[in-house]
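The complex appears here without one of its protein chains, the remainder shown in place.
Here is chain A:
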Amino acid sequence: MIETFYDVMRRQGITRRSFLKFCSLTAASLGLSPAFVPKIAHAMETKPRIPVLWLHGLECTCCSESFIRSGHPLAKDVILSMLSLDYDDTIMAAAGHNAEAIVDEIVEKYKGNYILAVEGNAPLAEDGMYCIIGGKPFVEQLKYAAESCKAIISWGSCASWGCVQAAKPNPTRATPTHKIPGLADKPIIKVPGCPPIAEVMTAVVAYLLTFEKLPALDKQGRPQMFYSQRIHDKCYRRPHFDAGQFVEHWDDEAARQGHCLYKMGCKGPTTYNACSTVRWNEGVSFPIQAGHGCIGCSEDGFWDKGGFYERLSDINDFSIEANADAVGGTAAAVVGAGIAVHAGLTALNRSRKTGANQTGAEQQ
């Protein structure tokens, strides 16, 4: 019989009091009412823990790095003990063929019951040869593991959107999980961010394991509880935005005063994430608080939109580097010049006509 979460925690030396604290913390971070605390506790006491298979494709491991730094130490311990991380090539003890055998074992033993967590994505060019795991293309391992899983979590912007390795011209054809052709049709939870916030990651896992269902997702497949508002909506510098107080240079007085970074290209107004509320590193800070604009790392295509310090995005569709003002302003200038030329020609035409009429009249 598989152990329950509670068994695992007790074995790890966590007291019942701490366990109940964790349950209320999880309920709070998931945006649930206190009435759910006993439900979470009950689920953890009675349900066998669900194994999680954590695969790594083309990635930088920043998702794993973020995950193991989950703000609340207790939450971190609990989640790590909840996760059956038999296979996570970054932190597992096994190596080589022994390690690869674990994947088969989990797939066979927990058919249809395990969660597949994908960090990074699969390059499809050259039959997937740009990312080889255990001698085989990663895309094959991903498809194989997805076949019998219960649900897929796309960790980070790589698995969710493609991220920097999918930047134009994307030579390896790095492809986010949901766009991989022939992947088993399983529910996919996108947890974008480069990396995603640790507490967001642990909360998503906790939700899946305790309720055994997917959290409410938005149209783009992100958990609504963390991705339904923009950073800008909850930014502590928002009053400066509304007042019209902006940082214009990195070394000006407004920068020292902590005014809004909108003019410095902060992507907070267009980025859906929980950074301005949950923050990072045990709630210490987040990029805007540290004085740097948001780069929009949890948004699709953030890597291909020009400078992080520009307000307007680059428009690459014209194969030139331009933004909306450059394109539109040029168009308006061309139209204006065209009108001037046309008006000049019209005037010329008219004077020639009246001139001809006058000559005609004189001849008569």
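Just so we're on the same page, a residue touches a chain if its C-beta (ideal position, glycine included) is under 8 Å from a C-beta of that chain, and two chains touch if they have at least 3 such contacts; residues count from 1.
Operating definition for what follows: contacts and distances are computed from a predicted model.
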Which of "Protocatechuate 3,4-dioxygenase subunit alpha", "Ni/Fe-hydrogenase, b-type cytochrome subunit", "NADH-quinone oxidoreductase subunit J" or "ABC transporter ATP-binding protein" matches, in UniProt, the chain that is not displayed: "Ni/Fe-hydrogenase, b-type cytochrome subunit"
Residue of A:R49, A:K190 or A:H259 touching the missing chain in the full complex: A:H259
Absent chain, residues of chain A that touch it: 218-220, 224, 228-230, 233, 239-248, 254, 259, 262-263, 267, 269-272, 296, 299-302, 305, 311-313, 315, 323-325, 327-329, 331-332, 335-336, 339, 342-343, 345-346, 349-350
